[in-house]
Every structure is written in C-alpha cells, then in structure tokens.
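All protein chains of the complex are present and in place, except for one that has been dropped.
Which chain is which? They are A and B, in the order written, and residues in each are numbered from 1.
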Amino acid sequence: MSEYNFAYLDEQTKRMIRRAILKGLAIPGYQVPFASREMPMPYGWGTGGVQVSAACLMPEDVLKVIDQGADDTTNAVSIRKFFEKTAEVETTAATSDATLIQTRHRIPEEDLTEDQILVYQVPIPEPLRFLEPRETETRKMHALEEYGLMYVKLYEDISQHGQIATAYSYPIKVEGRYVMDPSPIPKFDNPKMEMSAIQLFGAGREQRIYAIPPYTNVVSLDFEDYPFEAMKADGCCALCGADHTYLDEVIIDDDGGRMFVCSDTDYCESRRAAGHVGAQGAPQNQEVSAS
Amino acid sequence: MTPLLQVKNIKKNYGARLGCKDVSFDLYPGEVMGIVGESGSGKSTLLNCLAGHLEPDQGEVLFNTRIEGMRDTLQMSEPERRMLARTDWAFVHQNARDGLRMGISAGGNMGERLMAVGDRHYGQIRTQAIEWLEKVEISEERVDDRPSQFSGGMQQRLQIARNLITGPRLVFMDEPTGGLDVSVQARLLDLIRSLVRELGLSAIIVTHDLAVVRLLADRLMVMKSGHVVESGLTDQVLDDPQDAYTQLLVSSVLQV
Partner (left out) sequence: MIEIKNVSKTFTLHNQSATSINVMRDANLVVNAGECVALTGNSGSGKSTLMRMIYGNYLTQEGEILINGVDVVQAEPRDIIELRKTTLGYVSQFLRVVPRVSTLNVVAEPLLKIGVDAKVAEERAKELLSRLRIPQNLWQLSPLTFSGGEQQRVNIARGFAHEYPAMLLDEPTASLDAKNRETVLTLIKDAKARGAAIIGIFHDEAARDRVCDQQIDVSIFTPKAAA
C-alpha cells in the first residue's frame, strides 16, 4: 500500500496539468506555460515528462519507459520504478503492450496506435532560444508567426557544413502554424511524428507543455534547394539485421572496436524473437546492453 | 505629390520631464531630413517615436503605405508595424551591434529579412546577400564571417546593407557615423549618399555633427530642450541661421 497519492501528484495539480495538456492539444505545437512542481528528481532528469505522465496515468494503464530507445538504462529504470511505487501500474518493455510510453530522445520504431499516448521529455522547449535569448521576443515571434530566424539557423548550417547539419531537435512546423522543437530526437525520427497516437511534450525546468494530436500535419523545415533528409548511419543492426531502424554505435573493446545495434531495444528483441539474425547476432535471450 | 511621411504634433514626456514636443513636418520621397541638436535636445526621443520604438503621448505619424495609402503607424497593430519595420522601413543604429546579430554570419544577417518575408531558396538568398555586401564594399570572401570579426566601419556597412536588402523607402538613422574613425566616416557618408540617390530613399538622420548633416541632408531641423527651434533648407539654416541657439551652434563648430 503506497502512502503517496496515485502517481505522486495531488489531484489539483493533475487537473492543472490536464488543463495545460488540453490547451496544448487544442493548439498543436503551442507551448503552454504550466506551474511545474518539485519532483523527487533533479531538473534535467525528466521532471516534465514525469509530470505529464503522472497526470495522464489511470490505474488500468500499462506503462513503458525508455531512454534513448532502451528500457534498461538507469533513467528509464528509475522512472519506471517511481511509477511502480507511486501508481502501482503494470509496466512493460513491449511497445505494443503499452498504453502510455514515456520517452527520452527517441520515438519507438514500431508504429503506435490510436490507443496509445507518447510522452516526451523536453530540455529546452523553445526552438528559437539559441538564436534569440529573450523570452519576450520569442513569444512575440510565435504569436506573430515570425519564423525567419529559424531559417537563418538552417542557412548558417548550410553555409558552414554544406548541408543542414542539425542532427537532432530538428525544427518542425505543426499544422502549418507553430514551429516546434520535437525534443532531442534524431531527425531520423521526425517523419514518425505524423502518427495515430497522442504526443505530449513536457519540460519541467522550463515549465512548458505542448502537444501534437493524432494525424496532425508535421513538416520538417528546409530550403527548396536543400530539402529535408531523414538520415541515419549506413548499415544494419549487428544483432537483428534491420536496415530501417535508428542505430546506436557501441564501443566494444579498448581498441576502438565498434558495432551498430538498434537503439530501440524492444524492437530489436522482437525481431530476434521472430528469427531475424544480424551479422554478430547471437541466439535470442543473450542481450548486449547499449551504453 | 503625396508626402511619404507626415508627422503631426508629436509629444513625448518622460514622467514630468519633456522628451519632445510639438514636432510636425512632412517628408517627400527622395528627401533626406536631418535632425540636429546636442545631448538632451530630444532628437533621439523624436527618432524613436517616429520609428515606432517609443510610444509618443500625442501625435500622429502617417506613412504612405504601398497598399493602403496614408496610415497612422501609431494606430497600427503590432504585427503590422513589425512587418513595416522589416520591409518598407529601415533603422540604422548608432552602434552596429544593436542592429546586427553578432553570432550569425554576415550572409545570415543579410538573409534574415529575406527569410522573414518568406524566401526559401538558399542559393538565391545567398546570391542576394553577396550582391548587397558588394554594394557596401564588403568582399564576397567575408560572407561567412561573423560581424564580431569585422572592423567598426565594416559592421556599420553591414548593418546598412542588412536594412536595405528588402528595398525600404524610408530609412531612420541614429548617429550613423558616431564613434567611427574619421577616414572611415568619410567612406561611410559617401556610401550613404550614393545609396540614397541610387535607390531614391527618403531618410531621417539624427546627428550632433553639423558636417555630416550638411553632407547628407536636404533639410534640417534644429532641436533644443525638446523643441524644434528652427527648420529649413540645410544650407540655409547653417549659413543664415535665424534662431539664437542655431547661431550659437553653428558658430561653435571648429574650423579645420
């Protein structure tokens, strides 16, 4: 029996967060300010995502938590345990079994459904922040749809690197109106953002919530002569042989030896269970932990 | 001919202190108006009121917009005014750093206004940026350098180019050559003169330097303690000043 209120937060706080979520869903991509609470973890460790999840969780939910695609890294494990203790909900590593998925910096490879909610952890919600430090200015820019500066950033990339070099947090335009930071997911994941599930974004330190409802139009910004490309490392997963997933690079010895494996651990396991084997694949049940 | 800008009875107070009062004038296409005065004369206050940076307590600033004819810019909504400031108007700050993004390349600075009005072709944006850099005598090689790597004079020229790339009809300048070395000043004034003539610009230039105003301005307003004490043709006001203060100002200038 837990001495906490269900999912840690008191009911009034949850209602406040739900109001923010509803606003966010009503205005896709718009950053809704909310009164972020103190959570039993420091800022920068997913407090925004945790608050959004806490407000959404129902006792019958099945929760999955991933960090960089993996269920078994420290942060994912901590957050999952946090909800196991304070909400006593069922948890899982299987994407298709989950009803609510909290993620840091990746979108699962498997297509999500209308019955699922994806909650992103966001460090800096403001896509223009690094070019325009003033909050007063960036709010005006969003209000007046003045996004020239965002294109300046892409221009700078091309002039310095010959291509748009932004590899993650690649800015998107949502429903043709708001420019949004999708959180530090690799740009490879951007096309997945047109999906059937509800996407919610929580930034605890910056105190913002935003949302993308299902089937919303999401366009990654680019130039006519430098169109957006969702890129990933060449090659296949060494364990399951997939050539269409986002790969993590793993250093395996002191000589700099490396292998590429699927960043989405659950997806990789499912593939191996189904019989796919990669170049360095081992029979299923033998896991290599991604660092 | 319709004036490009009609200023009527501008008044601005800072609490109990007077910023400027009873300022009215018309500006026609291709005209350059100089506003001179010493510190505290109210000239910068006036310029900022006209350019939309400060809200005056009274008065109208009517601008002949391209689509809707004469409109009081003080009554415009903020999005309209910001759009105006980005397209048909330009503001050259005394300190180039206030008018540039120091952390972005020269090309990026040049392209920002274009991208802000919807240009989405990298190659074309870059070509225009380079063309304009050449117009202000900045070499093409510097297009990817940051303004922090430029000299003061170059920064100022970059600021001017960045403002003019969208073809504004009215340019506000606040001490455009202030703080620059004398030889650099000469070059800059030369450039401003040519651009004004080539592009048919109208300009309002605030300065305390009478030599600058004689060079650049067709007409002149002399301000003291928030009031306009004299106005007229530049050469007439400087050669045959009528007002006591103007006479004092003109006679105080050191001869070289």
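Just so we're on the same page, a residue touches a chain if its C-beta (ideal position, glycine included) is under 8 Å from a C-beta of that chain, and two chains touch if they have at least 3 such contacts.
The model shown is predicted, which means the values in this text are computed figures rather than measured ones.
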May I ask you to name the displayed chains that the omitted chain touches in the full complex?
B
Just name the one of B:31, B:119 or B:175 that touches the chain not displayed here.
B:31
Thinking of the whole complex, not just what is shown, which of B:22, B:57, B:181 or B:240 touches the missing chain?
B:240
One chain is left out of this view; which of B:71, B:187, B:208 or B:227 touches it in the full complex?
B:187
Among B:88, B:144 or B:218, exactly one should touch the missing chain; which is it?
B:218
Residue list for chain B contacting the dropped chain reads 28, 31, 186-187, 189-190, 193, 197, 215, 218-219, 232-233, 235-236, 239-240, 242-244, 247-248, 251
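One rule holds for everything that comes next: only the chains that are shown with their structure count from here on.
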Using CA atom averages as chain centres, what separation in Å is found between chain A and chain B?
47
Chain A to chain B touching residues, read off their complex
131, 140, 144, 146-149, 151-152, 155-156, 158-160, 223-226
Report the residues of chain B in contact with chain A in the complex, numbered from low to high.
78-79, 82, 101, 103-105, 107-108, 111-117, 120-123, 125-126, 143-144
